[in-house]
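These notes are about the structure you will find just below.
Note that this complex is displayed minus one protein chain, with the remaining chains in position.
Chain naming follows the written order as A and B, and within any one chain the residues start at number 1.
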Amino acid sequence: MGELGIYFKAFKSMLATRFEYRTDVVLSLLGSLFYQLSPLVTYAVIATQVPNLDGWNSTQILFLFGLWALAMGLSELLFDRVWYVGGMVNLGQFDRLLLCPVETLPFCLVTEPQLHSVGNIFCGCAMLGFAGYSLHFAWWIWPLLPFWGACGAVIYSGILVVFSTILIVLPGNGVNVAQLVQQAGNATRFPLGVFPGAVKWILLFVVPLGAYQFLPGLWLFHGGSPVAGLLAPPAAALATAALAWFAWESALNHYESTGN
Amino acid sequence: MGELSLVARTGRVLFSRAVQGRLAYAKYFFISLLGFFVGFGLTLMLWLYVNDHRAGGLAVGRDDLIAYLALALVINFTLSLSLDSILSSRIRTGQVAVDLLKPISFQWMYFFISMADIVIQACMGAVVLVVAFFVLSVKPLRLEAVQMAVFFVSLVLAILVQYGICFIFTLGAFFTNFGYGMFNLRLMTQATFSGVFAPLLLYPMSLRAVAYALPFHCVVHTPALIGLGWVSPVQALPLLAEQLAWAAGLFAAGQLGFRWILARFSIQGG
Partner (left out) sequence: MPRNTGAAGPAIETRGLAKSYVQRVVQAGLMGSIKGLFHAEKKVVTALKGLDLRVERGEAVGLIGENGAGKSTTMKLLTGILHPSGGHLSVLGHQPSRERKLLARKIGVVFGQKPQLLWDIAVRETFELLRVMYRIPDAVYAETSALTAKLLGLEPLLGVPVRLLSLGQRMRADLACSFLHAPQLVFLDEPTIGLDVLAKEQARQLIKTMRSRFGMSLILTTHDLKDITDTCERVVLLDKGSLLFDGSLPAFEHKFAREKRIVVQLERPLDAASRKALGARIARLGGKLQRASGIEVAVAYERPAAVRGLTQLLVTKLDVADMAFEKSDMESIVRRIYGRPGARRG
């Protein structure tokens, strides 16, 4: 069995642990549904005030909501352990990770799958399905949706990894760091044109959380560049993944274990 | 009297140690602050866009909107407790057994520990509020002494309501043994109905009715209304009474629920 097989086995084993807490799974699913519906409520409040945001109507905005929910759900399913790096370092569990005969970053990421991610993925698919149906998507756009969602999951997780490496070098509370990234991600549910130019630029090129949904949306609905719409998401995903790998490996060189 | 003094003394020590524990990770203190600025900034930018593009502006004026969002976000940030998240992890690993051996009420013990979060976050929130008002050129609030006093009482009651809500959700973690689901559920329900993203005045009628039926608005919306002077001290009295009723009800429900669960749950971890 190759290294990928090991990650898959680890992922499966950890997924099995999630089914041990059945009541919690149900509540987590409810929680994730709320997580996606709550901003829709916020948007509903906004929609009662203005007919569109920067020229994007409600269905087009739902497309952005859907891709963010899908990306987030996939990230929670496949790479969620990045949220726990701080805790692992504080409790000494990071030592154990370093003793595994595998690449630590992918192994670490896949070993905390969350079942509530299904709620986010479901919401994402439902919103994308509704948006696609209402906007009469051509047949060839449909397979691009999961692709963009997957790119989004890599971008989001990659940025979380880069930020979480701070916790490897300087042990502390990991949730704060991850929440910072999540807040930026939440903002990309809305067309980036509503934010000032500098913020839009940051969300496209520095922490490219807007690259996988805003640029495709711009291409599909507002005559934006098809090259940017098609190539920017995978390019941003690859760049973020490479940066995450580099940051992680560099952080390991500075890791100081805690306690005995 | 002896019991009360024990609770107070132990509480003071617990609070002090909890603050020290949080300050030990100094760098993250500033990351929290940065995170808060990002969240506040993005929400504000969105609403300012909406305000600037609505014919005739919003029902709430631009300055009022900024002031409301700043205060609501600061209150929300100050009162955000990680109690249910921390406790659910202790329940999952069985460490909660150690807490149950302490000669002080479980509910009170975690109340004092939670106060450490609140005090630290209040300090950070105050910084944000001052910076936000200065940068956004919002005229400072001029509250009279009575209004200030009522606002302070409302904040204290908001803390109690928030703790009551968190504690009830924590009890759910005893029941589910993990707690993440409960935590997520609480967080999202609270985000939707507390009025942290927009004044409830801007909500459609049906959503507003749901928000008013739940306790979450007592944590953010009510103190924000009072703090901004949108209601007079006299008009604030029924709001304070509502906060008090929720705080007392949630505390009592927490006590009863905890007793009920203690008689039934088993500790994991051997």
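Just so we're on the same page, a residue touches a chain if its C-beta (ideal position, glycine included) is under 8 Å from a C-beta of that chain, and two chains touch if they have at least 3 such contacts.
All values reported here derive from a predicted model rather than from experimental measurement.
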For chain A, residues in touch with the removed chain:
1, 5-6, 9-10, 13-14, 16-18, 20-21, 92-93, 95-96, 98-103, 253-257, 260
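Quick note on the criterion: only the chains that are shown with their structure count from here on.
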Centroid spacing, where centroids are CA-atom means, of chain A and chain B in whole angstrom
27
Listed in rising order, chain B residues that touch chain A in their complex are 25, 27-28, 31-32, 34-35, 38-39, 41-42, 45-46, 49-50, 53-54, 58, 82, 85, 172, 175-185, 187-189, 191-192, 197-198, 202-204, 207
Partner chain B, residues of chain A touching it in the complex
21, 23-32, 34-35, 37-38, 41-42, 44-46, 48-50, 53-54, 114, 116, 166, 170-173, 175-177, 179-180, 183-184, 186-187, 190, 194-196, 199
